[in-house]
Structure formats: C-alpha cells, structure tokens
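Structure, as structure tokens:
Every protein chain of the complex appears in place save one, which is left out.
For reference, chains read A and B in written order, and residue numbers begin at 1 within each chain.
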Amino acid sequence: MKFDTPAGRNPIDQGKVIGKPTDRIDGPLKVTGTAPYAFEQNAVAPGHAYGVIVGSSVAKGRITRIDSADAERLPGVIAVVTYENAGKLGKAKAHTATMLAGPDVEHYDQAVAIVVAETFEQARDAAKRVRVDYDRAKGRYDLAAAQADAPIAKGDKMKTARGDFAAAFKAAPVTLDATYTTPDQSHTMMEPHATIAAWNGDALTLWTSNQMIAWAVRDMSETLLIPKEKIRVVSPYVGGGFGGKLWVRSDAVMAALAARAAKRPVKVALARPQVMNNTTHRPATIQRIRLGAEKNGKITAIAHQTWSGDLPGGGPETAANQTQLLYAGAHRLTETHLAVLDLPEANAMRAPGEAPGMMALEVAMDEMAEKLGMDPVRFRVINDTMVDPEQPERKFSDRNLVRCLEEGARRFGWERRNATPGQVREGRWLVGMGMAAAFRNNMNMKSAARVGVDRKGVVTVATDMTDIGTGSYTIIAQTAAEMLGVPLDKVVVLLGDSRFPVSAGSGGQWGGNSSTAGVYAACMDLRRRIAQKLGFNSDDVTFADGKVTSGNRSVDLAKAAGDEGISGEDAMEYGSLEKDYAQATFGAHFVEVGVDAHTGEIRVRRMSGVYDAGRILNPKSARSQVIGGMTMGIGAALMEDAVVDQRFGYFVNHDLAEYHVPVHLDVPHQEVVFLDTLDDKTSPMKAKGVGELGLCGAGAAVANAVYNACGVRIRDYPLTLDKVLKGLATA
Amino acid sequence: MKAFTYERATSPAAAAAAAAKPGAKFIAGGTNLLDLMKLQVETPTHLVDVNRLGLDTIEASGDGGLRIGALVRNTALAADPRVRRDYGVLSRALLSGASGQLRNKATTAGNLLQRTRCPYFYDTNQPCNKRKPGSGCAAIGGYSRALAVIGTSADCIATHPSDMAVAMRALDATVETVDASGKSRAIPIADFHRLPGNTPWIETALQPGEMITSVTLPRPVGGTHIYRKVRDRASYAFATISVAAVLRPDQGTPRFAFGGLAHKPWRVEAAETQRDAKGIAAAALAGATPTAQNAYKIPLVERTLASVLAEGAAA
C-alpha cells in the first residue's frame, strides 16, 4: 500500500484493542527468564565453541606483529583469527570503522583478533595471550581543539538559514549568546552485543542482538563478500539497543569469521568493559546558541551551531535539528560542523540530534526567559509555531505543544515555583523546579509483514521487525487483532528473522508507527483475499468477533481460512506527506530537584510530563518508553560522561561501575500523560513515534530545576557536584 | 581468568600455609578478586577457599567490645543489633557500600582488602605501578576526578574504595591475623593500610599467607554516629568522599575519618581537636596534593563536615 493522502476512517479507529493499556504478550516469557536472547540460543547451535574478541590497546596506529602462539598452546583453543588469516573482507558502507582491524588500527579496542576455544573460560584466558605489537600513531582526540577547523558536515540541512540572522540578532533588545557542551555518552544497554554464528556450507546464520534485521543482512554481505541470500539473521529478543545495535558490530562479524575457521558454530559476546570502546557511542558536542527577542518575548533571531567529531568518513551529531522546527522567529541560522577524531565510532544513540540538542536549546530558552523576566512556560507558548519556521508554507501535520505545556504546568503545580533561584530550602536541600519542551521528529519507514489465519482462527503475523523493549510484539498483535476482529490471545507474532518480510526495524522512534502500518497493509491484503474467497464485496465487509460479515452473511474467520489457511502480505510505503507536512512529536517535561546545600549533590524529587505523539497504540508500554527516556535524561543531565583520556584516545571509565547510569534511587515515581490526539498524515495508524520523545528535553528540565534550586547555571553536562560546588562557592 | 587450582581450606592455619605458596590467594566472598581475575589484573595460580572455616560469628570480646569474624558478611555485620546500637557509623558505612547482593557475599576481611577502583589499574592495556611495578602511573595526568588528594606519591594516586574500613578507622578497630605457623598478631587499623610511596602494590601490613581471622572493635564509645557518603549517583556508587564521624563520644574528642581521599582510610587525630568544619578540614588535609580534576574534594570535605556537624547538633 502506498500512504500518500491523509488517512480517513479505517478499522483501526474502532479502538477495541488498539489504544487499550495492554500487558505485553511476551511478558510471561520475559519475567520467567525463558525468552532466549542471542547468546542463549543453545538449541540452535549444538556443539558450539566460544569466541572471545581481542581489542586493540592503542587508539591509532599500525599492527606490526601478531603472535598467537601462546594462545594457541592453551588447552581447548581451536583457532585464532586475525586480519592475517581472515581472508578478504569488505567494509560495509554503513560502517565508519572496520569491524576487524589490521594492519591499520582506527580506534581503541577495535577488534584485532578472536580466539575460539571449547569453553568460555579457555577462550577468555587465551584472548589475553595474543600478543599484538603496534606502531602507535598520533591521534586526534580533543573536540575542543578540533573545533576551530571543523567544517560544515556533508549532507542535508547541515546549514540552514532564513532571513538575516546577524542583523536581527544585533538589533534585538534582549539577547543571549551561550555555549553548552555535552559529553560522549554510551548506550549501555543491559545485554552486551552478542552473536551465535553457524555456517552450513556457504550459508551463514546469525542469532544476534540487532535492531535492524535487513541492515544486518546487507552489512554482513558487504563485509563477508557473500550474497545476501546466503545470510540469515535471527533476533527475536534484544536486550536493549538505543541505537547501539542498529548495525552489526564486531561480535557478529568476528563470530562469523570464527565459526568459519573453527568449522562449527561459535558464540561471542562482548565483555562489558569492551562495549564502550569497541562499539559506537553518542559523540560529545559543543553547541553555541544565540537568541534575540523583543521585550515582549517574541523571538526575532535564533541561531544554533553545533560541533561534534567522528572517525574519517563518519557523520555528525545533528544537534541543531530541533532548532530548525521548534520555535518561531523570522531570522534563523543553524550549522552542523564535523571534526575528525580518532575516538571509537560515533553514531546514533537514542534520539540522535535532539537528545543533546534539546539539552542545550532548552537551557538557552530558560536563560532567555529569565533575561526577559518571563515565565519559561509562557516564553515557549508565545514562540510556538504551527508552520515549519524555515519554510512557512509547510504546516505541521498536527502540533499541540501549547496544550502539553499548559496541561503539564497545571498538573505539576508549576505556579508554586519561585522564579528567583535559591529561595526554597527544606533542611539541607535547596529545592527548585524546572521545565523544558519535548520535541522529536517523526519519521516513517517502509515496512512489510505477512499475516495468516489458520483453520482454528489463529492469526499469525510475521515480520522482521524487532522488539528491543519497545513493545513491538504487543502493538503488532493489537493491530492484527483490531484489523481482523479477533481477541488478542488469538494472535501469534513472529519477529526478528530475515526470512520474514522486511520491516522498518527499530530506530529513530519510527518502529511503532511504521511496523504496525506495515501490518495494517498486510491485514488489508488478507481481508481482501478472505472477502474474495467468500465471494463478498470487499467494500462492506467487517471483521469482528471472530467473524467475517457482509450484509446479512457472516462466516467464522476460522472457517473462512479453511483447512489450508489463508494469508496476505504487503508493505506500507510512503508518499510525500512527510515532505509536505512537518511531522513531529511534542511534550513538556517538569522536574523538581533538591540540591544539597553543602555537598552539591543533586537528587530528582519529582518528574512528570505531558506528551503528544498521535494515537497511543498501547498506553502501558508507551508510558514505559517515555519514563525510560525521562530517566535517560536524568542520566544525561547528572552523571553520564564517557571520559576521554586525551593522551591515549579512549573512554577511560568503560564499565558500569565507572560510567554511571541512573539506578533505582535516582528516579522518583514518574507521571506521564498523553494527549488524546490522532495524526492522519503519518499513517493509517494515525500514530507517531514515542520511543525517543521522553528523552528529548528531559535533561534540560533537570538542569533548569538545578538552576532554580541553587542559582548555579551549569552549561557543561553532566551537572556533577564539583561543578555545582564551584558555582555555590561563587554564588 | 588464568587457570588455577582450587582447594577448600579446613583450618585457618592450613589455609595460611596453603596461601603462603607463591601464586596462591585466599578467596572468600570473591566479589573483588573474581572481578579482577577476569581482567587478569589478579592472576593467582592457586585459590584457597576459606568460606568453610567458620569465622562468621560476631562475639563479645573480653574488653567490652566486639570480635567480628573475618567471614562475617557485610549484610550480617550491618544488621547485627549490637553494631546498629553501639557502632552505628559502621553499620551505616557498610550499608552505603555496593549493593544488597554484593553485601550478602562480601566479607569483613575481604572488604578491608578491596583494591582500588582506579580505572587505569583496571585496564591491563594501561601503565599502572600498582598492577605492574615500574610501568608508570597513567592516572597522574589522566582521569583523576575520583582519585586521591592526600598521601599520594609520584608513583600512585589511587584511593582505597572501602566504606567499612573508614568507619573502622574512626572506631579504632584492630585486625587480627594468623600465619602459616599458627602465630597470630593484632594490627591496629591505622597501621593496616599503607600509603603508596614507591611500592604502591604493597597495600597492607599483611605478609604473604597471613590471614585475617577477625576484626575487633573496642568497647562502645557512645556519641552520635554519622556516616555521610557523597556521590553523584544516589546509590551503588563509590564515594567521591565520605566522612565517618563519632560526635560527642563519652570520652575525648569527636572522631572523623574520611574515605575517597587517600590510599587508606584517612584520619588525622590532631585535627579532631579543632572546633569547626573549617579547622578540622584544614588540619586533616594539610599537605594535600590534589590534581586539577579532584581539587573539588578539598572544599567538599569542609562542606560535608559542616553538614555532618549540623546533623549531629540536631540529633
């Protein structure tokens, strides 16, 4: 199907199953530990061996010698694979760094070898015995040092302008010119990257942990130089991804090479201390924001310039994205610069662009509101826009930011906030409130599915869509149940297998809307086929209560399927609505923090928000997506910092003890409210993404609350206590 | 993890004898040792499992104090009614450390013997004089935000990560040991941990094979007990700094010991006669040599002390 005109009324609008808070259908497997993740697919790979990856100990240089003799002498060791014996490899276009180094090393902990042994313990020990000598080369690891010479990045919208920013900024009676920094961050999903690889002749099967099955097949094909048809990728359960598993990483490539060398299946998981330097991360940013406004608070000039770094050939963190769309203002400028750095590959992490961009923009808005003497909620309300401010002829498909702001403020008790910082004290705690808008683009991706009904009336959906914790299993089941008029427990959902039709996959918060739209398309095809089979006029057929009805004729769905069953398959493709209309998701975050007046420790006391993402397919799992984002925002604001050792070019604090993400005690009860809206320009589901929205702006709301609590404005994330103390000392 | 042989010890002296052999190590809770063995920071060739030696009771000592068996788990020690009543600073320090799971496994002796969390010590690709004598100290001039500010050397700026040991230092605990010959000795906690000097790999006064059998606490000193652990993450994080305080003890001056500052629990008795946080901090930190990244710890000590004194005054 092609979605090229706004959706009219359709079976999804019945809302019998869709839109209801629904327990996850995969829940019982997850809570009993019986859902098999990649490394746990023991049944499919009998006789497997274990592989352990050896990473480079230098960030940049050249391998001069590899000596694996000591490793190979160890009991149980089957093979050691390095660039010297791996055979010819390609480099996937999607990869910035290669998955196996040699002779050149591009970043620290880049894979240089894999050791295969009978047991994990043997392989892990042997991996330590592979001796690799390097000529260490000088690398570039310091973004600040590289900033001045960093050009505008290549690509769409890396420089945008409208009007005359410079003149308008100069003329504005109230201005702000501030620079913010965000650090490198790590996805730190709980399941480290893991793969089981098995060859059958020249055909490869990977049971792996991956967000984008078709990309995985493509990238493995380009790396191993074998046809895509010879590769099967299976990933039914993914222990978190956040963008870190959008592309296959060294675990998959090295497992495949290891299995080929060992002539048997091989299991590989990255050790936790490897994950941060071996895989990808969100790059650090430097962001300069300038705002000019009339005294009445109307923004007249807005500029956002951002700098980040990546390996040669990589891409930027597009942190100015939201500034192109979020607020009005006639004179505008954005620039996205990219420096070359020799750190591990920078790439997408949850809400790439907006996540760090909103951390800067929404603090700048708070600072500007203060300069204007205006309430921060009000300041945002009066600068709302219903059109793309860079292309005013382009409207938003649906935009309810003001409702989110006002409803959120009311529910949170924003009117109780004292606008003067540092005035509220409870015991040793300085207490403050902060808010920020939430904004994240909405994207739709082509997505296909196959749907069948068997003679018992059981509906089976198959698509290569993944569920990375997002709730895909359940919303897909809800979609099929709604479309075919059956209860949820009559639907079986099969995901994450390259044998299934190619879906949108999980990324960029496009998965929910796009994959269910694909299932919608497949269900429409199936409905047509069933109607045809029954000789019904497909225009007036209804599917409800397990029956197919047309006029006064009604047939059980099971009976309609017959002994042989019946299936349909289709994809949802998109026309130009995404170009014709700006599509985005919105919200408003509200946070109360305490800052210890003595120690500068920050604790979040309350956190809530109101969000608008079109139809909420499953409010229960959507809430989870949003609180997950909000909490990642707490982490980004207060603790997450992948520290670069500028001498050696690597992330020093590369484990979960030293790279801090929030724990239970950091997170209060969170209130999430969704607006009851539909966006008919996004898909027949009338839904938009929600998986990243909760993160975008959350960190800024925390930072703004910290300022309100203690009067210390910190523009360098994370807001650790040493930075608070520095401010308290001078406050 | 390198291959090792494994034995279950049957008596403290036998364990000490077995562990005196080159390459041998005791294993009790294992929560730090196995962590380091997986990274080959620790590479014992023989492990002596002491978990079945008893040594897991808390008993009254002769002089009105408590004798804590070396294998008493951190949870059990923190939850002991006598410890909660008479040595609150110790209970609170234990509970501030690690997680419920780790405290259920970690032992009293093992907690004292924890090794530093310096990230360069943990990464075998990097130089570290503690891990590989003579290789250099990557922390100096590197990422040192969490590291030591006092008692450092040109060879090492690591901190001791324990919370429990900081409270024990404030309480003047004594570490009791036995060696392979069955000879026992008592080491005041003040002398148990060492500063790095030019031998940062030697961290305690223990001799090879010498095994901790118990830790004794002197008779209760009374007063108000406070343990304040300062950290960015609210829980499950090592201290940036910590303060173990016994305020208004039945006799003598208040006591203050500090974590997160040095290669050992840091206490300067002479500082305890000072009247206010500023004075105590200045005396306790005299001669401090912070890095640019951890200089914040100097004012933080004074500020935290002020908070602790205020809390104590209100108690």
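Quick note on the criterion: a residue touches a chain if its C-beta (ideal position, glycine included) is under 8 Å from a C-beta of that chain, and two chains touch if they have at least 3 such contacts.
Everything that follows uses one rule, which is that contacts and distances are computed from a predicted model.
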(request) Assuming one chain is omitted from the figure, identify its UniProt name from "Sarcosine oxidase subunit alpha", "Autoinducer 2 import system permease protein LsrD", "ABC transporter ATP-binding protein" or "2Fe-2S ferredoxin-type domain-containing protein". (result) "2Fe-2S ferredoxin-type domain-containing protein"
(request) Just list which of the chains on display the missing one touches. (result) A, B
(message) For the chain left out of this view, which of B:Ala78, B:Val149, B:Met164 or B:Ala262 touches it?
(response) B:Ala78
(message) So one chain is hidden, and I want to know which residue out of A:Asp23, A:Asp177 or A:Asp556 touches that hidden chain in the complete assembly.
(response) A:Asp23
(message) Touch as defined at the start, partner being the missing chain; which of B:Gly141, B:Gly182 or B:Gly222 qualifies?
(response) B:Gly141
(request) Looking beyond the chains shown, say which of B:Gly30, B:Gly197, B:Pro299 or B:Gly312 touches the absent one. (result) B:Gly30
(request) Write down which of A:Arg136, A:Lys371 or A:Lys547 is the residue touching the left-out chain. (result) A:Arg136
(request) Mind listing the subunit A residues that contact the chain we can't see here? (result) 23-24, 26-37, 39-40, 42, 54-58, 61, 64, 70, 73-76, 112, 119-122, 125, 127-138, 187-192, 237-242, 269, 271-273, 468-471, 620-621, 623-625, 627-632, 647-648, 655-657, 661-665, 667-670
(request) Name, in rising order, the residues on subunit B that touch the hidden chain in the full complex. (result) 1-6, 8, 27, 29-31, 34-35, 38, 40, 43, 45, 47, 49, 51, 75, 78-79, 81, 84-85, 88, 91-92, 95-96, 98-102, 104-105, 124-125, 127, 129, 132, 134-138, 140-141, 154-155, 229, 234-236
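Everything below uses one rule, namely that only the chains that are shown with their structure count from here on.
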(message) I'd like to verify one number: the distance from the centre of subunit A to the centre of subunit B, where each centre is the average of its C-alpha atoms, in whole angstrom.
(response) 41
(request) Would you pull the subunit A residues touching subunit B in the complex into a rising list? (result) 57, 121, 124-125, 128, 271, 273, 428, 596, 598-603, 638-639, 643, 645, 647-648, 652-655, 657-658, 660, 662-666, 718, 720-722, 725-726, 729
(message) Per the contact definition, I'd like the list of subunit B residues that touch subunit A in the complex.
(response) 1-3, 38-40, 117, 119-120, 122-126, 138, 141-143, 145, 230-238, 240, 296, 299-300, 303-304, 306-307, 310-311
